[in-house]
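So that we are looking at the same thing, I have put the structure below in structure tokens.
A single protein chain has been omitted; all remaining protein chains appear in their positions.
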Amino acid sequence: MRLTVNGRVHTLDSALPLSLLELLRDRLALTGTKFVCGRGECGACTVQLDGETVYSCLTLAEACDGATVLTVEGLAPGGGEPSLSPLQRAFIAKDAAQCGFCTPGQLMAAHTLLARNPHPTDDEIRSGMSGNLCRCGTYPKILAAVRAVADGEFAGSAGSAEAGSAEAGSVNAA
Amino acid sequence: MRPFRYHRPASSADALTALGAPDSVAFGGGTDLLVTMKEGLAEPAHLVDVRHLRGARDITVRADGSARIGGAVRIADLAAHGVIRERFAALAEATSLVGTPALRNMSTIAGNLCQRPRCWYFRRGVPCLKNGGTGCAAVDGENQYHAILGGGPCHAVHPSDPAVVLTALEATIELLGPNEARRSVPIDSFFEGAGSNPLGETAIAHGEMIEAIELPARSAGGVQHYEKVMQRGAWDFALVSLAGIKRSDGEVRLVLGGVSPAPYRVNQSVEEDVASGALDDESADALAERALYDAAPLSKNGYKAVQAAALLRRAMLELSRA
Partner (left out) sequence: MPRKTKGAAKPGGFVQTTVEIEGRTETRIVEIPAFEPAAWGTDAELGIVGARVPRMDAPERVSGRARYTTDIVRPGMLHAAIVRSTIPRGTIRSLDASRARAMPGVLDVLGPGDAPAGTRLFGREIFYAGQPIAAVCAATGHAARSAAHAIAVEYDTLPFAVTFEDATAKDAPKVRAKGNVMENAPLVISRGDMDAGLKAADVIVRREYRTPVQLHTALEPHGAVAEWEGDRLTVWESTQGIFRVRENVSKALGISLSKVRVIKDYMGGGFGAKNGAGPHTYVAALFAKRQGRAVRCINDREAEQTDSGNRPSSTQRVTIGAKKDGTLTAIFASIDVPLGISGWEGGPGQIYHELYACPNVRTEETFAYVNASGMAAFRGPGYVEGAFGLESAMNALAKELKLDPVAFRVKNFAKREPRTDRPYSGNSLLQCYKEGAEVFGWSTNDQRPMTNDRLRVGKGMAAQVWPTGGGPPAYALVRMNSDATVDVLAGTQDLGTGARTVLSQIAAESLGAKLSDVRAIIGDTQSLPYTGNSWGSMTTASVGPAVRMAAEDARRQLFEAAGAMFDAAPDALEARDSRIVVRDTDRTMTFAEVTAKLGNVMIIGKGSRGPNPADTAIMTFGAQFAEVEVDLDTGIVRVLRIVAAHDAGRIINPTLAESQLEGGIIQGLGYALFEERVLDRRLGLVMNPTIHDYKIPTMADIPLIDAFFVAGADPVANHTGARGIAEPPMIPAAPAIAAAVSDAIGADVTEIPLTPWRVLAAIAAKARR
């Protein structure tokens, strides 16, 4: 079976695990995507599959032959902070991650939402993100982060005057 | 979990051959089937992925107003489809309220109709009727989410939103079986016996699959209404839902969800009264009461009758004014 994950093509042949999630975490060591319920109830395992938001815990691994998958590890191709995506930078600046366990799923749901609808209303964000539960209650901040990206607040490359570094700068100037 | 083989047939003939094997089931999104497998409630030996068959993901709209929905059409596709939204607005509305965005992307309309009840006694493996036992554990138990109409012996409710609308639209389920035999089953017959059949809630026989769903021309257009009461703002099954249709020929269909082992069409005399003229608040109240005359709530779900009455009143007033 062939699977493209974060731009890399993997050829997998031996017995596959049940779910795409197990394949990502256990076989490809991409542990950013989280297992929480295994029943499609929480969204922690959300990834992008062929351009769409899916729960990888209920995506049959064998059915993914030929598919293209994007996970949280693929949002920032360089992996390091300078190359974080606008959405990731917005999550940092708006404090949209507390414990962070749901965050990879939230990011993937938001990423796909914005790819398909770059200028959502707040209600569209709320309903578009309603399949991703957060127990710490970061929802207001997640909404603010997605809103900010939709409004172009984090457009442009990292290292420009984004809120994160701007605020850090103001600290030292304070 | 029992080991299984995954099949991805390219033709209906291959799919039917695979489905003919013992313990073989059709596989769509897997959003419920995989859960029931993890729960030990389903132990299929073969999963036959029917999403890649010709036409399985097609929505065909015809000049006469009718439409044909391939069994593997995804819930999200139905919710977003322009002609469906225009002609079968209630179906678009119901599909947009299914689960979550990810679940709507993953699940198919056929799988949605075939999902098992969410009754927690069933899902927890309590030996009830659906789990090989005799009685219904909910009757004297935690039945706040169970049936108030047409329940028994099983009181689990059918969880599907689209099924409620498809019943109001008088859809036909096109089944494809061994030797490519086709049969058309009206949706109310499709769910007949949902409350008494221990093995499932549908009329699908072993070796069969849902090829498509036919929406008749007579149900296109008119006034279409779907309302769903959810505990949370999103991501809930209906406590009570209602599909209310006033067809362009003037006929009215009222179907309740969340109250019964299968979508529950209210007494046709009530539908006729709604069709026959303008209602006021008082007559709507009386009609709602008549529609729910047979309601027999269990110990903890009497509230569903109140909600159902409210939804009926709202829909009936809207339809009668249309």
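Every chain is named by a letter (A and B) in the order it is written, and numbering of its residues begins at 1.
Quick note on the criterion: contacts are C-beta pairs under 8 Å (C-beta built on N, C-alpha and C of every residue); 3 or more make two chains touch, one makes a residue touch a chain.
What you see is a predicted model, and the numbers here were worked out from it, not measured in a lab.
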Identify the residue among A:D50, A:D65 or A:D95 that touches the chain left out of the display. A:D95
Of B:D14, B:E142, B:D188 or B:E318, the residue in touch with the unshown chain: B:E142
In the full complex, which of B:F27, B:F88 or B:W235 touches the chain missing from this view? B:W235
Interface with the unshown chain - residue positions in chain B: 1, 40, 118, 120-121, 123-124, 126, 137, 140-142, 144, 229-236, 239-240, 300-303, 306-307, 310-311, 313-314
State which residues belonging to chain A touch the missing partner chain. 17-18, 22, 25-26, 29-39, 41-42, 44, 71-73, 75-76, 79, 81, 84, 88, 91-93, 95, 97-104, 107, 125-127, 129-143, 163-164, 167-168, 170-172, 174
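Operating definition for what follows: only the chains that are shown with their structure count from here on.
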What is the distance, in whole Å, between the centres of chain A and chain B, each centre taken as the mean of its C-alpha atoms? 32
If you look only at chain B, which of its residues touch chain A in the complex? 1, 6, 8, 27, 29-31, 34-35, 38, 47, 49, 76, 99-103, 105-106, 233-235
The answer for chain A against chain B in the complex is residues 18-19, 38-40, 43, 46, 52-55, 58-60, 62-63, 65, 109, 113, 126-128, 130-132
